[in-house]
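Here's a slice of the assembly, chains where they normally sit.
Chain IDs A and B follow the sequence of writing; residue 1 opens each chain.
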Amino acid sequence: MSGNSYGKIFKVTTFGESHGRAIGVIVDGVPANIDIDVEKIQYDLDRRRPGQSRVSTARKESDKVEILSGVFEGKSTGTPIAMAIFNEDQLSKDYSNIAELFRPGHADYTFFKKYGIRDYRGGGRSSGRETAARVAAGAIAKMALAKVGVSIVAWVGQVGPIICQSHDESEIENNIMRAPDPVAAADMEKYVVKAKKDGDSCGGVVECRIRGLEAGLGEPVFDKLDAKLAQAALSIGTVKGIEFGAGFKVAEMYGSQNNDEITASGFKSNNSGGILGGISNGDEVVFRIAVKPTASIYKKQTTVDQNNVEQKFLIKGRHDPCICPRVVPVIEAMSAITVFDLYLRNKLSRM
Amino acid sequence: MSGNSYGKIFKVTTFGESHGRAIGVIVDGVPANIDIDVEKIQYDLDRRRPGQSRVSTARKESDKVEILSGVFEGKSTGTPIAMAIFNEDQLSKDYSNIAELFRPGHADYTFFKKYGIRDYRGGGRSSGRETAARVAAGAIAKMALAKVGVSIVAWVGQVGPIICQSHDESEIENNIMRAPDPVAAADMEKYVVKAKKDGDSCGGVVECRIRGLEAGLGEPVFDKLDAKLAQAALSIGTVKGIEFGAGFKVAEMYGSQNNDEITASGFKSNNSGGILGGISNGDEVVFRIAVKPTASIYKKQTTVDQNNVEQKFLIKGRHDPCICPRVVPVIEAMSAITVFDLYLRNKLSRM
């Protein structure tokens, strides 16, 4: 049973391979009469697409989205919104050097073990390119959430050892690192360019905030707000960890430090990250994700082929030395999809 | 739409409140002809139940499980296995001091905001007691997984500032902290007892390993093995973060350090935590979870009542000063449920 769908009511199903005819998505469960602005969808896709800057891959793809159904006269009709991004460059390149090899850090090995067959042109279905479909779906969720006052913002908080020291969200889209601290951003950029020159890649931390959520979102027991955000985040290929509010620091805290006392004007602190018992408490939702260094590096690596024979090989093509800035719109999209689904689910708590 | 069910094929639905008639679970999708040993279910429940030691709550409950259906002559029949644990002590205690108050760190506030009504006797549905139902379901999953060579083990790796320095899994059940390092365990115990005396509570880190998994488990795109384990872990009330393999350390690693090269005899390292592209690679699955200090402490706290009037109050009753040792069987159970569901789903990858 496949995992290509996400969400129970606001339901997103993506399709497509990196080098196939198209990638796309069906967004189902969109309530009728929501204004759908294709420019806003394209805006988020442009933030995710390759070739934006020297810290992202040099590949150029326009990632132009096309709406195939579900929108009539600029409004959702309640029927499924299908969107497609046709792949521009489907030239049959020479993949012979990797067709039979499993690239370390990639899903080549596991897809082959799972299915006994794989589309070896690029990552196929496991390519980061699939996230474009999520970003398109997330843009729909954002438009719906905006109607009820919810906004989502993410940024790069750390790259390698460089951690943001100041916080000005108006700076995020002003630097190619998508960091809220322009000084740190400049250092991050240098750090990434250096890694790139070394044929290497580097990781980081992306932070996300969800604002304007009413108290009550998240479903006890298994579909808690944090549980679903965790699934959403870890479903992004490069993410290796997530923490909410005080996060891993809770291990060293006492209950008397960690509990957020409640006053008539709200919570005194936000160690919980805006979530109590898996349900939003009306405070800002806060989480951080660990982003691993891109698996595609320009250093000779050891691997095996489909016959389990060891090979030394060198990856070709153009890849991101640090994927963090492009993860930002993806985690926003996944958060928006998650939160809007839980928003709709919460409408059912009372009759 | 509720979140009381988990799993797509091996599907677990729990019910019950801490102070209701019973808690329990329906385990659906159990293949026919699996040996069901009620003693093994009880064994895991005993590891989870309160009153085990001086680092857990002094409440005594026998948590005796009863199988209501789905098992015939010691074997699963393919029909739903319903299990119930009847609550022994349903005496209507005096809850008047908390009936209208929202305890900090608990779900009282958010349940009330969500439903407009709540069972104020203890945590009701949000009580940690609900996890007994999960442990019973997890025991079924473990029995099925054992048939295909999969085992799961978890332990307490850190409490407060104390981190295990040695690793001997045969020690885990020999100390009340469930730590694989007996020296650290002794220190942890002192640390917890001290916190308890101070009317406080403390947090920690629990680690989990899943062994014997064949390559191929986990469903691209949204139901990746790590994504579902993350949901499973964060669905436990006290968990605030999760990381796989190298975890948050990836932020400071280069790709050349983080990639696990592949040799004819397997992976050279396991920074991935046994998961590539969201699919098990045949290596050990490794993850850690952050456990917050118990919210119930014996210090005066500020909160509001249902009319948003501020109150100072003191929690009564008996509570765990450190929940980590009791989280161990719960994360094992959630991992078992997750992995067995993905095991069954993977059977469908090929015809």
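Note that in this section a contact is a pair of C-beta atoms (placed from the backbone, for glycine too) under 8 Å apart; a residue touches a chain by one contact, two chains touch by 3 or more.
Just so we're clear, the structure is a prediction, and the values are computed from it rather than from any experiment.
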Quiz item: How many copies of the chain make up the whole complex, given that 2 are shown?
Solution: 4
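Following the convention adopted for this analysis, only the chains that are shown with their structure count from here on.
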Quiz item: What is the distance, in whole Å, between the centres of chain A and chain B, each centre taken as the mean of its C-alpha atoms?
Solution: 26
Quiz item: Quick one: in the complex, what on chain A touches chain B?
Solution: 1-6, 8-9, 14, 102, 104-107, 109-111, 113-116, 125-126, 130, 158-161, 195, 198, 200-205, 214-216, 218-224, 226-235, 237, 240-264, 268, 272-273, 276-282, 290-297, 299, 301-304, 308-310, 345-346, 348-350
